[in-house]
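Only a single protein chain was left out; the remaining protein chains are all shown in position.
Letters are used for the chains, namely A and B, taken in the order the chains are written, and counting of residues starts over at 1 for each.
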Amino acid sequence: MAEKVLMKGNEALAEAAICAGCHHFFGYPITPQTELAAYMAKKMPKIGGTYLQAESELASINMVLGAAAAGVRAMTSTSSPGLSLMTEGISYIAGCDLPALIVNVQRGGPGLGGIQPSQADYYQATKATGHGDFQLIVLAPSTVQEMVDMVFLAFELGEKYRMPAMLFSDGLLGQMMEPVVLPEPGQVKIADKPWAVTGHGGKRFHNIINSLYLEPDLLEKTVRERYERYAAVERDEQRCEEFMVDDADIVLVAYGASSRICRSAVVSARAEGIKVGLIRPITVWPFPNDAIKKAATHAKAFLSVEMSMGQMIDDIRLALNGSVPAYFYGRTGGMIPSPAEVLGEIKKIKEGM
Amino acid sequence: MRTDLNLVLAGFGGQGLLFAGKVTAYAGLVEGREISWLPSYGPEMRGGTANCSVCVSDEPIGSPLVLTPNALIAMNLPSFDKFIDTVVPGGVALIDSTMVSAKTNRTDITAIYVPATKLADDNGLSGLANIILLGRLYKELGFCSEEALDKGLAKCVPASKAAMLDANRKALKLGMEQP
Partner (left out) sequence: MAVVFERPHALTDKVFSYCPGCPHGIVHRLVAETIDELGIEGRTIGISPVGCSVTAYDFFACDMVEAAHGRAPAVATGIKRARPDNIVFTYQGDGDLAAIGMAETVHAATRGENITVIFINNAIYGMTGGQMAPTTLPGQITQTTPYGRDVKAAGYPIRVCELLSTLDGVSFAQRVTIDTVKNVRNAKKAIKKAFKNQVEGKGYSIVEVVSACPTNWGLTPNEALQWLRDNMLPYYPLGVYKDLYPDEGGAE
């Protein structure tokens, strides 16, 4: 196995993307994703790839659209305010059925907000990343190693289902260093893309990459077909990690940075004899409904822990459909909940049970 | 089981605190332990205070943000003021007494005052007060083998500055010799 190295999440992700055959990066500077773009700027020229600093996030996401339309693996990275600008392009990418990777290293909002870690873009990532009926595959890493591994998964799933994928990170994961094993070069399987605009070479009718359907019945048909693919994603691609859930009375649900804190809280609670477990969504879309429902057969309460004012809690409640109460604890604005705070919430729920 | 190290290193940008944190993390990595390193980032990096959290453990690291350290290295007064009361009882605080004239009145922690910046300057090791303090912390806690610490140091000194490795080793040793 390759040697473990210490890398920042942002840099490890960048290196992994290059290993995954993504040689076209378009971005616009914003904290706290800067190291990712800087890494690309350093590496891409050396491998004959593209690093392009665009004039805005509007431009960078549309450059990604162009490169993805041309059939290559392409990506951008940004942080929350930049993602807002990209939502237009992401809607078009989804409407054109293009695979592409968008990294959101979340920071506090709304508005200019702050630059410290946050998870307040959950609604944006899973419910409305732009206008119209569409979804992205949204992967939420919780370690630097996962940031590496999920880059591959994001490209593969995006190509399999012909839809954009988001790596849903935050300032904490992006900035922290952990030991990581980088993938061996080569061994990348990139899907065939007969739909891509490559120049028809006189060998086929022209390919058109387009999201415009002026006839409403045709647009409806196209969207419905897309939703059949989404249904397959929801059926086959739910991913989560369960930690001490089997006998848990109280199940925490947390992804990304806050899941790490919850894991510590679970260990502390167990040491005090409280039966607590953790479901950590790895895909936040598709949301791991099945795991939530399964845990609800024995759990007496759920607790959503987020670095937001409470967004994922809605999906937990939808999955539970009233069967078991779900509570919320969160910090926002760049504040990170402490394991002690989460333990306090667990005890409150325990007392009320 | 070895004890966890939850270390906060804090001071001005440019004092090499992030570097010293990285050396510690790499030493843990060499020993095959779980580690994390988390810097403060943003405008505060530019001329203001810089700090980082380092965790070394045999268990997966939960929060990489250390709120209650069992070891603190403080290299300026604002950092001393901000973090000295967060150290857990029984913990260790290393304070650069060249930069911080204040003393803590806590008796439940081991506070060690080392004039690291002056020592560095006097011994031709300017800019390595961070490593002197790390050496003294190592003497107190022995958070890894000496071999691992040396390997960690070697990993962190970039090839382009290989000449600095010996100076860093000297600083580490000097730190370990401090009372």
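Please note the rule applied: a contact is a pair of C-beta atoms (placed from the backbone, for glycine too) under 8 Å apart; a residue touches a chain by one contact, two chains touch by 3 or more.
Since the structure is predicted, the reported quantities are computational estimates derived from the model, not experimental observations.
Participant: Quick one: jot down which shown chains the absent chain touches.
Facilitator: A
Participant: I'm checking contacts with the chain that's been left out. Which of A:Pro185, A:Gly201, A:Gly273 or A:Gly322 qualifies?
Facilitator: Checking each option in A:Pro185, A:Gly201, A:Gly273 or A:Gly322, the one touching the absent chain turns out to be A:Gly201.
Participant: Looking at A:Val5, A:Ala54, A:Ile190 or A:Ile274, which residue reaches the missing chain?
Facilitator: Missing-chain contact among the listed residues: A:Ala54.
Participant: Tell me where the left-out chain touches chain A, residue by residue.
Facilitator: So the residues of chain A touching the unseen chain are 24, 26, 50, 52, 54-56, 58-60, 62-72, 74, 88-89, 92, 96, 197-203, 206-212, 214.
Just so we're on the same page, only the chains that are shown with their structure count from here on.
Participant: Please name which positions on chain A make contact with chain B in the complex.
Facilitator: Chain A reaches chain B through residues 4, 6, 31-32, 115-116, 171-172, 175-179, 260-265, 267, 336, 338-339.
Participant: In the complex of these two chains, what residues of chain B are touching chain A?
Facilitator: 22, 25-26, 29, 34-39, 41-42, 59-65, 67, 155
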